[in-house]
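A single protein chain has been omitted from the complex, and every remaining protein chain is retained in its original position.
Note that the chains are named A, B and C in the order they appear, and that numbering of residues resets to 1 at the start of each chain.
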Amino acid sequence: MILRIENLTKTFRSRGRRWLGPQTSFTALNDVSLSIGKGESFGLVGESGSGKTTLTRCILGLERITSGRIVFDGTDLTTLPAAEMRRMRARIQIVFQDPYASLNPRMLVHDIIAEPMEIHQDTLGLGARQRSDRVIELLELVGLGAQHLYRYPHEFSGGQRQRIGIARALAVNPEFLILDEPTSALDVSVQAQVLNLLHDLQQKLGLTYLFISHDLGVIRYICDRIALIYRGDIVEEGGVDDIFERPSSDYARMLLAAMPEPDPAKSPFNTEAAG
Amino acid sequence: MAFLDIRDLHLAMRTFEGEAHVLNGINLSVERGEIWGLVGETGCGKSLTGLSISRLVPSPPGRYLRGEIRFAGQDLLATPEDGMRRLRGGHIGMIFQDPTTNLNPAFRIGEQMVDVALHADAVDPAILGLAPGASRRQRRVEARRLAIAMLDKVGVPDAARRIDDYPHQFSGGMRQRVLIAMALIGKPELLIADEPTTALDVSVQAQILRLIHSLVLEYQLAVLLITHNLGVVAQLCTHVAVMYAGNIIESGPVRPVFRNPTHPYTRALMKAVPHATHRRGELQGLPGSVPNLFTPPPGCRLAPRCPVAQPRCAERVPPTIAVSPGHDVACVLATPAGSAAA
Amino acid sequence: MSASATPDARASAVAARRQNWRRAAYRFQQSWLSIVGLAIVVLLFVAAVAGPSLVPYPADIAGGINTATRFEAPSIAHLFGTNELGQDVFTLVIAGARISLLSGVAVVVLGALAGTIVGALAGYYGGWTDEILMRIADLKLTLPSLILAMAVAAALGAGLVNTIIAIALTWWPGYARLVRGEVIAKKEELFVQVAQALGAGTGRILRRHILPNIVSPIIVKMSLDMGFAILTVASLGFIGIGVKPPTPEWGSLLSIARNYMPDYWWTAMFPGLAIFLAVFGFNLLGDGLRDVLDPRARR
Partner (left out) sequence: MLRFAVRRIVLLVPVIVGLSLLIFAIARLLPGDPVTLAAGPNATQAEIADLAREFGLDQPLPVQYWHYATGLVTGDWGQSIFTRRPVLEDLKAYLPATLELVVVAMVLAIVIGIPAGLLAAVYRDRWPDYVSRVVSLGAISMPRFFLGLLLQLGLAMWLGWLPLGGRFPLTEDPPPFVTGFLTIDSLWAGDPHAFGVALAYLALPAFATCLSPLATITRMMRATTLEVLQQDYVLTERALGLSQRLIIFKYVLKNAMSSTLTVIGLYFGWLLGGTVLVETVFDWPGIGLYATKAIVTQDFMPVMGVTLTIGVLFVAVNLVVDLLYGLLNPKVRYE
C-alpha cells in the first residue's frame, strides 16, 4: 500500500467577520479511512460539499488535519518536520480541474514546467540546460512539442493547458498523482484524449492515481477501485465493477440512477415520446 | 410551418481580429411538446443560436447576414425591439446555466417574479385574469399570488414564506427551480434552456430534468435545451440537433440518431463519451481542434479533422440529406433514405 | 528533438509576443484621449529635463529681478507676460515643471513601494499581521491627509524634500489597501496552491506568482496618482507651506499671483493652467493604461 489514510477527521472552526461574531465549526471529513495500492488507479466519487477537495488539501499538507494519520510509503506525513515534508512533496503531485486557473498567466510554459525542478534542485541536481531538455522531453511525452516552449498559457486551448499541467506534475518524477476532476472542464472529445494520455502515462511510468470526479462514466473508465464520499463520510468502497453492478449503499444506488446514460432507451421519460 | 422555424440563419460577430462567421446557415424547426437538444462542443455556436431567437445578441458586435427566425409565423429578425420585448417572458421563457449569478442578489426572489408577471400580464391580461380596470396594487397582489403558485409548482417548499427570502438563502438546485418558475410565470409557449443543469450536482440535475419534463407535458411547451452533455439529451430530449463550428450537421428524433449516428462527427462524439461497455484504452477522441472561425476551412468545416474526409468535402458546404424520415445529415457520404444503403 | 529546436521555438514565440503588443497598442491608440494624455506627459518630461536650457530668460529662474519689465501683458517677448518682479512667467512655469514632476514621481514611488510591501505582507500572511497593518493603514486614511501633510511640512520646515516626505507619509495607505486586496484574491488562485503543494517558499510564491499578476493595477494607480501628487504638492505651495520662492513652484507662484488679480490675471492664469494640464495629462494616461492593462478587457 503506497498511501494509507487512517481515521482522518478535519473540522473547520469559522469565526464571524468581526471577533464578536458567533463561532461555528463544520466537519468536512469525518473518520475517513482509505488505502491505495502502488500502480493502482483509485477513484474518489463525491458531489460538491462532500469533502473530496479538503481531502486533497490534507494529503498535500496544505491543510492541517484535526486527527488521524496520512501514511505515504510508510511515513506519516502529518507529523513530518517541514524540511522532510518538502522532499516528500516531490513524490506527490497534483493536477487541478480548471485548466485556465491552474497555470500562472504571466509565466512562459518553459518556466511553468521547469519550476518544480528548480524548487527541488537539491534532490534532482539538474543544470539549467538539462532542465530545458527535460522540459522538451516532458512536452513531447504529453503530446505537445518544443514549439510551445516560449508561449504564455492564454495562447493554448483547454485541452492543451491540461497537458501542460500534467507535464508540470511529472517534472520531478513523482510516484503518486492526485487528479482533482482533471477533465470535467473539457469538451467530450478533448476529455477522451486526456484520459487516454493519463492511461498511457500510468502504464509507461507505473504511476499511482487518486482520481477525483463526480462523473461516474469517467470513473468507471479509468479506475480499478473506487470510494464514494458523502458529506465527509466514506459511504462505500470496493472494486469498480462490483459497485457499478451491485451497489450496496442507498447513496450509490441514487447516484447510479441519477447518472444520465447516453442511451434514449434507458431514459425514464422517453418511453412514450415520439421517435 | 413549425411553431419555431429557423431557416438558413447566418450570424457574424465582430471582434478585435475581424469578423467571425459564427452561424453558417442554421435550419431548425421545433413544434410544441417537442424537447430539442442542441448539443455541441465549446464554440460551436449553440448558445448564440439560443440567444438569437430572443434577439439578445447585441449588435454590434453581432450582425445577421441572412436567414429568418419564424416564431408562430412572425419573423423575429424583422421584429422591432419593443415588439421583441412583448414576446420575452410572455411567449419565450429563458433559463441560463449558473444559478448562483442569474438571480439579482439585492432583491427578494418574489420582487423579480412579480415584475415579470406584471410585464406578461400587460401583454396578455389572461395571465392574471383581472378586469382591465384593476388597480396597480390589486395587480401586484395577484401577481404575488401567482408567483407563490409557480414556486409551489416547481417544488420550492414553503413557497409562501420563502418568496420573501434572498437568493443567497437558497441552494444551487433551489435557485434553478426559482429561475424556472420565473421563466414560466408568463406562461410562455417556448422555453430556451442554456445548459440548465451543467452547474448542478448529478443528483440535483436529475430532479431538474424531471421537473422540466413534467412542465413540458403540462404546458405543451416547445423546448430548446442547449447542452454539451449527450446523457442529458438522451434522457430528456425528444429530438436532437448536433452542431459543429456554426452548422447543424445531424438532427432528428433522438432514438434513430443515437442508435445509428451517421455523420462522422456525431459518431466521434458518441465514441468519446466513456460508456459502460468501453474497455480502458478504447476511448477515441477526435484529433486536432475546432477551426478558427475567422478563416473557416472551405466546404465542410470538419474536413481537416474528419477520419473519412474526401477531396470533394472541401469544395462546398455539404447539402443536408434525409437518411430516414426526419433524420437529416449534412455529409457528402450520407445516402438519402430509400436508396441502397452505403 | 533536443534543445537545438529552441531557436525557431523562440522565433515563433517572439512573433506571438509582438502580436500581443500590437493588440495592446491598437486598443491604447483606439481612444485618442490616451494619446492626448501621453503627449502631455511627454511634454512635461521634456520641460522638466531640458526646460532650464530652452527657456528665454534663464536668469529669472535663479530669482533675477528686473523692475523695469513689471506686469507686462503676454506678448511675443514674454509669452505668458511678466510678474510683480518683472520675471518672465513662461520661464518660471517651465522651470516649475521640474519641481512638480520630481516631487510627483518621488511621492508616488515612495508611497507605492512602502504600500506594496505592507499590503503584500498583510495580504499573504493574514491573521494578526493583516489586522495590525490594516488598522494602521485605516487610521492613516481617516486622518485628513492634507492637514497632516501641512503639519508635518510645517514642522520639518519648508523645502522640496520635506514636502515630499510629508505627502509620501500620507500616501502609502492607498497602495497598502490595493495590494492587500489583490494579494488576497491571487493567493486563492490554483496556480499558487500548486506552487505551495510543490513546496515553494513564500519568497518565490510572492516574487514569481503573486507580484507579477498584480503589477497592472499598481501601474494604473501609480499613473493616476501622479496627477494627484502634483496637485497636493501645488496645494501645499499655494498655502505657503511647501516649496518657498525663489524656487519656481506652480503652487507658490499661484499663491503670490492671487494678490494681483484681476488686473494682472496672467500671473495667476498660466501657473494654474500648468497644474491643471499636468494632472489632466496623467489622468488621461492612467485611464488609457487601465483599458490596456485591465486583464478583463484582454481576456
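Simple rule for what comes next: contacts are C-beta pairs under 8 Å (C-beta built on N, C-alpha and C of every residue); 3 or more make two chains touch, one makes a residue touch a chain.
This structure is a prediction, so every number in the text was calculated from the model and none was measured.
Asks: Among C:R22, C:R207 or C:R258, exactly one should touch the missing chain; which is it?
Replies: In the complete complex, the chain left out is touched by residue C:R258.
Asks: Looking at C:A25, C:L113, C:I147 or C:V161, which residue reaches the missing chain?
Replies: C:I147
Asks: Who touches the missing chain here, C:I61, C:M134 or C:V279?
Replies: That would be C:V279, which touches the missing chain.
Asks: Just checking the interface: what residues of chain C touch the absent partner chain?
Replies: Here the touching residues of chain C are 33, 135, 138-139, 141-148, 150-152, 154-157, 227, 231, 234-235, 238-241, 254, 258, 261-262, 265, 268, 272-273, 275-276, 279-280, 283-284, 287.
Asks: In the full complex, which residues of chain B touch the absent chain?
Replies: Considering the whole complex, chain B reaches the absent chain at 54, 56, 85-90, 93-96, 98, 101-107, 112, 115-116, 119-120, 123, 166, 168-169, 179, 182-183, 186.
Going forward, only the chains that are shown with their structure count from here on.
Asks: Name the two chains that are joined by the greatest number of C-beta pairs in contact.
Replies: A-B
Asks: Using C-alpha centres only, name the chain that sits farthest from chain B.
Replies: C
Asks: What whole-number Å value describes the gap between the mean CA coordinates of chain A and chain C?
Replies: Chain A and chain C have C-alpha centres separated by 47 Å.
Asks: Averaging only over C-alpha atoms, locate the centres of chain A and chain B and give their separation in whole Å.
Replies: One centre to the other, that is 33 Å.
Asks: Report the residues of chain A in contact with chain C in the complex, numbered from low to high.
Replies: Residues 60-62, 85-86, 89-90, 92-94, 96, 98, 101-108, 115-116, 119-120, 129, 132-133, 136, 140, 145-152, 154-155, 168, 172.
Asks: Once bound in the complex, which stretches of chain C touch chain A?
Replies: Its residues touching chain A are 1-3, 5-6, 8-10, 12-14, 16, 20, 189-191, 193-200, 204, 208-209, 212-213, 295, 299.
Asks: How about chain A: which of its residues touch chain B in the complex?
Replies: 47-48, 157-159, 187-193, 195-196, 199, 214-218, 220-222, 244, 254-255, 257-270, 273-275
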